[in-house]
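Removed from the display is one protein chain of the complex; every other protein chain stays in position.
Showing chain A:
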Amino acid sequence: MAASAPIRAAGWALLAVACAGLVSCTGKSSSPDDPVAIQVNTGTCGPKWSAHGGERTLQIKNAGTVTTEVDLIAPDTGGVYAEVEALAPNTTRSMRLTLGRGTYALRCYAEDTDGVTGPVVTVSDGPVHGAAAVKPVDNQTLLASVKDYRTRVTAGLGQLATDVDTLRQALRGGDLATSRAAWLTAHLGYERLGAAYDTFDDFADKIDGMPDGLPGGAHDPDFTGLRRIEYGLWHGEPLGSLATVADQLATDVAGLIKAFPQQQVDPNDLPLRAHEIMENALQFELTGEADQGSHTGMATIDANLTGTQMVLDTITPVMKTRYADWDKVALWMSRTRTAVDSTRRPDGTWTPVSALDRAQREQLDGDIGQLLETLAPVAAIGDVRRTS
């Protein structure tokens, strides 16, 4: 440990250490690896501290009695350079970043207390530009996005109900080809809604759940919904019995339509969804794992891209000013779309994932992988933070 002992200052505050490290305290210049130790406390978010520019480690200690979030901010814009979340009393955590010339301040958010900004510190040496500050997203920032998202999903659910009705009729009509086509339409309509993880609460499993984890597998009574119908349609099950599953599906879709207006959409969800939908597509569709017999995984991925685009559209106003590489998202969305489309055959059917040749697979893996890398920062930037 190279951190020097804190110097006691007046009252409650413990002074931050400017001459970090034993070396610098004996008069020699401090090495870039010497950490800058700062103690924060309820009330003022720490004493005045100083640091040289360059790659630095700030060691933040919570000397108070309340768990506190500590951000390093640009005092003029409120942009955040680095954060330590949930710093418990008497614990120390570090932020490592490149400090460029300019002004910095710590901002503390103790639990149940308004945010407090510490003294403004000027870094006057080192590189001109250091780490970039990002304007934080708070619980107000995404309100318009959530509203937009709700409107779009509500419209999509209405369409889904219609498509499920068509599917019920087709199954009752007894024609396999018509039923399969109607199934695909309904299934893709649902996939375009960009459901991933806990979207739609319990309705998600009822509408589109997989047999995995059910003791009876595909024949488990709890396996219902679109995937169950897919299984039956491609495993020679009587259409009449599948019509019963479709009736249940219609009930569940109606239930979701009724419940959706009351369901919470956590603003955090949208930036998360931005990459999760395609994470799922890669994990379950491109591997063929989700396939219940229809071999329409590529169509599903296509629909998932549309679902992702819907989410991206809703958060564009928030992200384009915060995410420096936002334009790359569009580039990789479009490249991925091209790669996915190229697996569609002239007759409109899709190549089963198991029949993709090596070049197609590498292109898809590469484009989806790069898209996911490009989307990952969206979730980090869009993580809802306190600003007051």
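The rule we apply is simple: contacts are C-beta pairs under 8 Å (C-beta built on N, C-alpha and C of every residue); 3 or more make two chains touch, one makes a residue touch a chain; residues count from 1.
Operating definition for what follows: contacts and distances are computed from a predicted model.
Chain not shown in the complex: UniProt lists it as "Deferrochelatase", one of "Taurine import ATP-binding protein TauB", "Glutathione S-transferase family protein", "Deferrochelatase" or "Vegetative protein 296".
The chain omitted from view is touched by exactly one of A:38, A:80 or A:195, namely A:80.
Only one residue from A:259, A:330 or A:376 touches the chain missing from this view: A:376. Residues 1-3, 21, 31, 33-35, 55, 57, 59, 72, 80-83, 94-98, 131-134, 136, 323-324, 332, 335, 358-359, 362-363, 365-367, 369-371, 373, 376-377, 379-381, 383, 385 of chain A touch the missing chain (whole complex, contact as defined above).
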